[in-house]
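Notes for the one structure printed next.
This part shows chain A:
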Amino acid sequence: MSQAAMKRIYSMPESLKDTSNHYCPGCGHSVVHRILAEVLDEMGLRERTIGVAPVGCAVLAYNYFNFDMVEAPHGRALAVATGIKRVQPDKLVLTYQGDGDLAAIGTAETIHAANRGEKISTVFINNAIYGMTGGQMAPTTIEGLWSTTTPGGRDLDRDGYPIDISRMLAVCPRTVYIERCAITSPKNIRRAKRAIRKSFEIQMKGLGFSLVEILSPCPTNWKMSPKEAWMWIEKVLERTYPLGVIKDLTESGDGG
Partner candidate 1 sequence: MPSERMLMRGAHVVGEAAVRAGCRCYFGYPITPQNELPEYLSSRLAEVGGTFIQAESEVASINMVIGASAAGARVMTSSSSPGISLKQEGISYLCGQELPAVIVNMMRGGPGLGNIAPSQADYFQATRGGGHGDYRLPVLAPSGCQELAELTFLAFELADTYRNPVMLVGDGLMGQMMEPVVFPDPIDPKDLPPKDWILDGCKGRPPRAIYSLFLEPPVLYQHNLHLQGKYDRIAAKEVRFEHYQTEGAEVVVVAYGTASRIAKGAVNRLRREGLPVGLFRPITLWPFPKEALRQMAQNGIKIAVFELSLGQLVEDVILTVGARSEIYFHGIPGGPIPTPAEVEDYIRSVMSGDGRVGRRVEV
Partner candidate 2 sequence: MMVRTTFAGFGGQGVLLMGYVLAHGAMLKGLNVTYLPAYGAEMRGGTANCTVTLSDEEIASPVASQPDILVAMNAPSLERFEPTVKPGGLIFVNASLIEVSPQRSDVSEVRVDAVKLAREVGSDRAANMVMLGALVGKTGMLEVEEAVRGMAEATKGKEKFFDLNKAAIERGAAFICEGR
């Protein structure tokens, strides 16, 4: 077979650095990194992208993503991104944040950036647990889920309800698009990738703020095998956090 007839079916996205990462086996971050990088490659945006890394398991994301990045203090990614976007309005500015970063310590920054309608894209990794610090309760930890700081499982009377930040943000008039996805199957992964792409398109059109929430497995801290973790998302976690489009103003033309 000639060289020309060969079809390339797999390659490293240019938007990812060719390096190994520190994520645990079965962790969702590497999958999301990959699809995010693929979208940037496909859209030709790598050289126009500025990313903001969180504090949490993805704190070292700038070692893996092959585009300009800055590290934000814990929870402040959307404030940092606001500063960047106002100075470089023609760039794609994205934040990549976990649940503790985005929905606990950074709740104020998250809500206010979304409410200002900052033209920023946020990829929100929800694994319902604190990964990097070793499995403590997250704001998104569901009722009954064991963590190192909820020994009998999350107790609604003691710990309150898990927070559904995506639906809260949907209330803000200037959030344009919010979708919740999972990466539990090839189909879901493709869907998550489409959602990320849509979020980037919305930003490049200048429509406003958008967020893609991704339910992501944490086998290490859930004390499950990777397979069990995937199944647990579908069987249990999605009951609290159902998948689907939460808000989309692009269809109605109200965006921005």
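Basically, a contact is a pair of C-beta atoms (placed from the backbone, for glycine too) under 8 Å apart; a residue touches a chain by one contact, two chains touch by 3 or more; residues count from 1.
With respect to how the candidates were assembled, all candidates are chains of the complex that A comes from, given by their letters.
These figures come from a predicted structure and were not determined experimentally.
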In the complex, what candidate makes contact with chain A, out of 1 or 2?
1
Touching candidate 1 in the complex: which residues of chain A?
46-50, 52-53, 59-60, 62-63, 65-73, 76, 79-88, 91, 108-109, 111-112, 116
